[in-house]
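Of the protein chains in this complex, one is absent; all others appear in place.
The block that comes next holds chain A.
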Amino acid sequence: MTRPMSGPTVELESDKCVASGQCVVAAMQVFDQDDDGIAILLDERPAPALLDDVREAVAVCPAAAIRLVER
């Protein structure tokens, strides 16, 4: 996958995460969970094709712990 040099970046506040895993359901190429369920950011500058999935993750995160900064 080509990685854009610029473009929107994903911010994850792990200390707000409530381990629901909804971000992984929405965008599994961008998020994963550790064994306690806490979200892990796999790709802080996802390819354009993944951005709609990330926006879905931002919206469904029950802890509002994810932000997509559109630069």
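In this text, a residue touches a chain if its C-beta (ideal position, glycine included) is under 8 Å from a C-beta of that chain, and two chains touch if they have at least 3 such contacts; residues count from 1.
Just so it is clear, contacts and distances are computed from a predicted model.
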item: The complex's invisible chain, by UniProt name, from "(2Fe-2S)-binding protein", "Pyridine nucleotide-disulfide oxidoreductase", "Chemotaxis phosphatase CheX-like domain-containing protein" or "ABC transporter permease"; value: "Pyridine nucleotide-disulfide oxidoreductase"
item: Chain A residues that touch the omitted chain in the full complex; value: 16, 18-22, 24-25, 33, 35-37, 55-56, 59-64, 67
